[in-house]
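As you look at this complex, bear in mind that one protein chain is not there, while each of the others sits in place.
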Amino acid sequence: MKIAEFEKEIEAFQKSGDYKEPLAFGIARVDCAKTAPDRVLQATFAAINYRENFKSAAVFQNALKLCGESLEISGAELIAPISARFINESLNLFEPFIDEATGDAHKNVQVLLALAKIGADSLADYRVVFLFEDVAPKSVEAVYLKLYALSTGKAALRSLNLDGAFGVLPNAAWVGNEPIELDWLRENEIELKLRGEFPKIDYVDKFPRYLQHIIPADNTRILDGSKVRFGAHIAAGTTIMAGASYVNFNAGTTGASMIEGRISSSVVVGAGSDVGGGASILGVLSGTSGKPITIGKNTLLGANSVTGIPLGDGCIVDAGIAVLEGTKIAIDDKEAIEIAKINPSFHVSGEKTQIVKGGDLAGLHGIHYRVNSQTGQAQAFRSKREVKLNVELH
Amino acid sequence: MKIAEFEKEIEAFQKSGDYKEPLAFGIARVDCAKTAPDRVLQATFAAINYRENFKSAAVFQNALKLCGESLEISGAELIAPISARFINESLNLFEPFIDEATGDAHKNVQVLLALAKIGADSLADYRVVFLFEDVAPKSVEAVYLKLYALSTGKAALRSLNLDGAFGVLPNAAWVGNEPIELDWLRENEIELKLRGEFPKIDYVDKFPRYLQHIIPADNTRILDGSKVRFGAHIAAGTTIMAGASYVNFNAGTTGASMIEGRISSSVVVGAGSDVGGGASILGVLSGTSGKPITIGKNTLLGANSVTGIPLGDGCIVDAGIAVLEGTKIAIDDKEAIEIAKINPSFHVSGEKTQIVKGGDLAGLHGIHYRVNSQTGQAQAFRSKREVKLNVELH
Partner (left out) sequence: MKIAEFEKEIEAFQKSGDYKEPLAFGIARVDCAKTAPDRVLQATFAAINYRENFKSAAVFQNALKLCGESLEISGAELIAPISARFINESLNLFEPFIDEATGDAHKNVQVLLALAKIGADSLADYRVVFLFEDVAPKSVEAVYLKLYALSTGKAALRSLNLDGAFGVLPNAAWVGNEPIELDWLRENEIELKLRGEFPKIDYVDKFPRYLQHIIPADNTRILDGSKVRFGAHIAAGTTIMAGASYVNFNAGTTGASMIEGRISSSVVVGAGSDVGGGASILGVLSGTSGKPITIGKNTLLGANSVTGIPLGDGCIVDAGIAVLEGTKIAIDDKEAIEIAKINPSFHVSGEKTQIVKGGDLAGLHGIHYRVNSQTGQAQAFRSKREVKLNVELH
């Protein structure tokens, strides 16, 4: 078969009523519960596709049809088993690409070739997964596919519907990359402990860790795997230190940055920014107003500071202070004029000192947030220092 | 043998001078030092009994007597070896319960059955352990039994005597669940390193981690096993995040809660409370006055706050502030009246603004602790917000 034939055949299938263009798709290996072998605990995708590679999607859907799988494409997600025939039918169609399927080329073909090597006897743990719409995910596989889209950067942070994901994902004890049901541990606790075979449980959570599924860029550092939940996006050049850092799912960085504090769920930090040791950026899951926070580029959050409002580029929050939506902040008239120069939306009151709330400064650039150490007054200035990362480190 | 016979036989033994009612007991598997095989480094209990199951205690003591073990029950603790005969004698008595010894029923019988399977050749690493009084523990086994009682919630936090536990527990390098003496590593360092067999040491401590011994409830999450020391109690529904959290031994939560900060030794946090990212609650081990702190229900400690006094229910400590025993706090007359309404013990001075010390507010409910961002003044208000956990997460 030649490429032209492939194109023709695929186009024909795509025009048929059997094809449905997916939002995302891929082949996953699943880990199932020991006590309930049909309950999926984790889905590991060797390669994912997000708003791309629709011809590969057509190959997979076509192969499923040939295998006699009932293709329920009317819903938002489709999860189908993988058989030796599925692999063969797919590879037959992909034949013109097999030789060049190495490195970054034709990842879906590489996945099929690897599955063919594994062999027909042990395909029970594999699934082909399609998402057709971005609605609340219903299956573990669908949640994982979305977390992969976020973590790989194929989908932007906060762009996907993850409503109910906490309900869909099972809580598990993680031993290395393997999830184990707490139930099974309880049932076997006595034997395991007395035999000295009780596993070393790394953690108990519904989400796995980022490094269990994602290989970072060469210039990225994550000094402790426990610090980044799967579903976070860690841009190339980012360093996540091991002290008081944490990056939750659906949160992360969009460029090289130094992270020694907490990036809560829904928070996005821009390139060149430095989140100091122990600094907290409030998220949407617990105890806040629910508006997601974006931190701009080249912004410095000092050690042990707390930021509860979005910040623009080139801001500084001094070490140890808290800037929240309701924090009253004083701005002298000269500083107000300087701030307005780079933030046209900022209203200069004309008073000698205007008092604003933190929320009023949301997203403004070039502001230095301080607390006067002689009066205890929170103040905002036009920032004079440029925030620069240490080029040796990023 | 029927249950009636069992009861009769046990009652007779319990009335004899050979029986002593234990505070706690159980069978443990011990890890011993490589360089000193009689030095116990860790004791793993498959099931423990605390102020309960005294008939099982009688079975074990009776079996020890039949085995000819010298039953020194006059002291506070008794540790005896386990033999095949001990197992047989115990199971003979337990015979009426063997068939129903599954799941949560008859854990002590299940332990014996598992030991019987392991076989007589390899019983050197097992001990039956009794605590008769709650005094300072003298053996590693006794400390572990108490830590189990605390972590399982069978004994309330701060209810047990752990004086001198740091002296009793040996410091060890932990490789997975196995403790290794630092001495042995030093003696073998050259060979291990040159052969590429130097172990991956997870940590060096006298205490193991909570997850090495305790299986949490299904709705509990501990995102990093290093964050909870054995001897902590993590109530069902609690989430321990991985950023700047830590829960020390003899500390923990008594209900579903969100923990992103530090619960020092002796601190207890109530249901529905939220310990924000990096928040510190001071403990008794280092640098404080030594009074243990209790945090009430539905209380919020803001990110990077520091709490050095007990708090009642429904309190809020703002992000980034410190409320210590000596902190001077201003309360306006209207707020003082509102605070007194739900805290009858609170004295309203009648002044426009009364100044109190943090310690004077210890344990009061419904107080919002703030620092005025324009004057730097620490202030207390009657809290207006209700603290609620995100139900999706707990």
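Annotations for the structure displayed:
We call the chains A and B, going by the order they appear; numbering starts again at 1 in every chain.
Heads up, the rule we're going with is that a contact is a pair of C-beta atoms (placed from the backbone, for glycine too) under 8 Å apart; a residue touches a chain by one contact, two chains touch by 3 or more.
Predicted model, so just to flag it, every value in this text is computed and none were measured.
Screening A:G231, A:G252 or A:G277 for touch with the missing chain picks out A:G277.
Of B:V129, B:V306 or B:I367, it is B:V306 that touches the chain left out of the display.
Of the listed positions B:E7, B:E133, B:D183 or B:E351, the one in contact with the omitted chain in the full complex is B:D183. The residue touching the chain not shown here, chosen from B:Q14, B:N343 or B:Q377, is B:Q377. Across the entire complex, the residue among A:V204, A:M241 or A:L361 in touch with the chain not shown is A:M241. Mapped onto chain B, the interface with the missing chain covers residues 164, 166-167, 171, 173, 182-183, 185-187, 189-191, 193-196, 198-206, 226-227, 229, 243-246, 262, 264, 278, 280, 282, 285-287, 304-306, 308, 320-322, 324, 327-330, 355, 371, 375-378. As for the chain not pictured, it touches chain A at residues 29, 44-47, 103, 107, 110-111, 114-115, 117-118, 125-126, 176-177, 211-212, 215-226, 241-244, 258, 260, 274, 276-278, 300, 302-304, 318-321, 371-377, 387, 389-390, 392-393.
Keep this in mind: only the chains that are shown with their structure count from here on.
Here the spacing of chain A and chain B, counted between their Cα centres, is 34 Å.
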